[in-house]
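All protein chains but one are shown at their positions in the complex.
Which chain is which? They are A, B and C, in the order written, and residues in each are numbered from 1.
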Amino acid sequence: MTVSSYFLPRSLPEALEILQRHGPDLLVMAGGTVAMPLINEGLSMPGAVMGLRRAGLDRIERTDGALRIGATATLTQLLDQDAIPVLREAARTTGSWAIRNMATVGGNLFTPPPGGDVAVALLALDASVILAGPTGERALPLADFFTGFLTNQLAPDELLVELRVPMTSDPAAWVKFGRKHANTPAVVTVAARLRWSGDKIADARIALGAVGPHPIRARQAEQRLVGTRLGPDAIAAAAAVATEDCEPFTDAIATDWYRRRMVAIFVGRVLEQLAPRAEPEGR
Amino acid sequence: MNLSGSRTLDAPREAVFAAICDPATLLAVIPGCRAIERTSETEYRGEIALRLPGIVGTYRTVVRMADADPPGYGRLEGEVVGSLGSIHGHASFRLTDADGRTTVDYDGQAVIGGPLARLDSRFIEGLAGSLIGQGLGNLNTRLQRHPPAGASGDQSPTIKETPA
Amino acid sequence: MSARLNVVGQSVARSDGIGHVTGRTQYTTDRTFPGMLHLKMARSPLHHARIKGIDLSEAERVPGFVRALTAKDVPHNRYTILGLIGVEPEEEFVLAEDRVRFKGEAIVAIVAETEEAAFEAVSKVRLDLEELPAVFDVEEALKPGAPIVTHWGNNTFMYEGHPCRRVRLGDVERAFGQADHIIEGVYNTSPIEHAPTETTGCIAVPEANGRYAVYTNTQALYFSLDNTAIILQVPGSRLHFIGGTVGGGFGGKVDVIVEPIATLAAMKTNRPVKFSYSRSEEMQVSSTRSAWRIYLKDGVTSDGRLIARKVTSYADSGAYSRQTPYALTKHAANAAGPYNIPNVSIDAYCVFTNRPPTSAMRGFGITMASFALEVQMDKIAERVGVDPWTIRFLNAYRNGDMKPHRKLAEDATLIETMQAAATLVGHELPDEFKAMTSAPRAGSHVEGR
Partner (left out) sequence: MASTIVTFEFGEREVEVMVRPMTTLQIVLREQLGATATKDGCRQGGCGSCIVLVDGEPVMSCLLPVEDIAGRRVTTLETITPAEGLHPIQQAFLDSYAFQCGYCTPGMVMTSKALLDHHPDPSGDDIGEALAGNVCRCTGYRPIIRAIGVAAEALRESDGEQPR
């Protein structure tokens, strides 16, 4: 179907109003790196599209102990911020330069695996999503946002407007393993953040990408770390159990067999980066 | 495309079977379902709107209960047609009693046509699995909340409902 | 060689260089023509299916739809690309008739005013297909009871009545009995997509004089012209093919796929028609390098001489021949490698499966054999206990050696090439190999040594 209307709202209220008016048949697009390839191939034929590039949702600011990332802030903007270094690293290893200039942080949540790398880092950081609808805004932990493969908690009359990331001094680390060094889909991505209490881990977050229907937490692995000193045995145990936390798939990039094994390897490597003998990456 | 799965619901078999035949329940539990109509004893027609990353669309569906042995077995045939192509298929489900709860085992095959067929089958299968999971989850919530009064199902010949 | 060389050994400016760095080089789809229509293809969603019906009624109602082409519109719908060099039978369809044999096979061509309208009309083509069992592995395809892909009852290309190309020299079985070592190996390679940056495409333009100008990025201009003339049953003089500028080909643009149907559409509409693959068509539908499976069994003496080699190889041609029967013949002639082996037996099969057709790609038929053979040579060296250089010098062709397919080796240079390579990598060869040449052996070109 030839697109008959393309809306470019200049504000959030205007965007919400267009969404109410057109309902679920309106395709909402931000950077275009997910939707445009489908449209260009004739795989998506929307009648009406709303582009959010000019809706004023692209600011990144640090307030109230949180980094507030507008949903349409680009990955280049995320790479340019220095409040949360692990997010820089996640942005740096996603897409190519021209793609990062277009792709948005909010859009990254909707990128089907093996994409969606930035969302993996956000998950490890306990980010929240802010969803705006006709009756106002609601906040939801990112961990609760995903409901299945390509499905999520966003209601038909809502827009994702912001990612809110608590500022923390917890050390965090990030690894993306792909078939190439850059501009590559992931075999697996791993983000981890640890809270220490003295010389023991009080709380842990391990998020995995490209090994499930959406970015997932490796909850058993997280549990296994709590109370340990993150010695080699604890790392090995957590890495081993992380393979049970994931539900890898086979695609052109890797088989499920290989992905599962790489989960163990790269969870291990991320945790080694955070182990006490290394300089903690504390922020 | 092959799809199969299993899930246990918190209601007896009779209630589950009745719910599966009830348009009002189907409207409430099928993700994105905007309208459903029971056009005969065995046929349902509906409209499902799906809002996926990069792809939005409305799909017309026709489903027939081709064979049924309440409350334990049913076989559905049908098609889903939209701007992105079509899915023709059939699925059978078996309801087994599990101490007053019900285990639903389903198994289906579908042929995908049109642009949808060009997508990686992982996407269609993953999405279908995800939607079925969501639908059964919704059904379970609804069964817990509103246990159906009778076990015989909705006998009204044709009802049409649209979402409020 | 005393004459002064003006080009050899010099850096010469490329004639197309300025065009490339300024972007002024005109590639096929950089052209546009008034009234140009767009062609998109409705393709099989299944690997193997019987076509029971095609319903175009909804597609025809799409605004901008101009016309649809099906098999019955194509004057000579069943063809084979290598028919031009006498290869038989004709077995591929410009548009599928009663059966589709691979996922992505062309069934209905839609011509529309815009690309969007063409895409939409394609999405509304209703195909009634009955799925058939499919086969994706060369050896599975040869088993009794396998789904039959071709129209002649088995899944191999027939070479003079045989299901494989056979090459025989000496008596391998007897030689295996005399060998000190028997070394076996099986080697698999995957299909490779050429993935040219510019996708396959053409624009067919009716000219005032009744001819059709076809701007194309084919790598084989006259090959495409001749096949198009056969398919459309028109004299070649009515076709004016313009090409030569190709945005990457690597063998992937020698099949005659877009030109016949675009030209037919231009004939039927009397308007320019563009048919350019989308990226996903290029990746999923265009031919690839064949996947190969190669079994080697070698008999070797304790001093490292190869006295017998048995090769059984399978090329996965996909659903249709394209250039693979030819690749296989080249393969069979070279499958024993550049080595002097007195007893050789080669059975090489061109096998049809329900994968996309496979075709030319840089050294096709040979490259994969070289991979298998050279890994095998290293294995032999290891087993015999000599280094990889030695095993190759010991067995290398020299002029006058008899090749398995009964041609005498001429202009052999393997020995000299290896000597040069050793020098370049700083490997010190033993004196006997330094002194070796490709000059004929004493009393050569007899079978055996």
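FYI, a contact is a pair of C-beta atoms (placed from the backbone, for glycine too) under 8 Å apart; a residue touches a chain by one contact, two chains touch by 3 or more.
Worth saying up front: this structure is predicted, and the values here are computed from it rather than measured.
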Where the missing chain makes contact, among the chains that are shown: A, C
Option from A:I99, A:M167, A:A237 or A:A275 whose C-beta touches the chain left out: A:I99
Contacts of chain A with the absent chain, listed as residue ranges: 2-6, 8, 31-33, 36-37, 39-41, 49, 51, 53-54, 76, 95-99, 101-102, 181-183
Hidden partner chain, residues of chain C it touches: 11, 13-14, 16-27, 29-30, 32, 194-199, 246-250, 278-279
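To be clear about the criterion, only the chains that are shown with their structure count from here on.
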Chain-level touch network, classified as line, ring, star, complete or other: complete
Far-end chain from chain B, centres as C-alpha averages: C
Centroid distance [mean C-alpha coordinates] between chain B and chain A, Å: 31
Whole-Å gap separating chain A and chain C, where each centre is the average of the chain's CA atoms: 42
Gap in Å, rounded to a whole number, between the CA centres of chain C and chain B: 47
Chain A: positions in contact with at least two other chains: 1, 41-42, 45
Junction residues of chain C, two or more chains touched: 119-120, 122-123, 280
Contacting residues of chain B [partner chain C, same complex]: 83-86, 111-115, 117-118
Residue ranges of chain C touching chain B (in the complex, touch as defined): 43, 45-46, 119-120, 122-127, 129, 131, 280, 284
In the complex with chain B, residue positions of chain A that touch it: 1, 23-27, 29, 34-39, 41-46, 110-112, 147-151, 154, 156, 213, 249-251
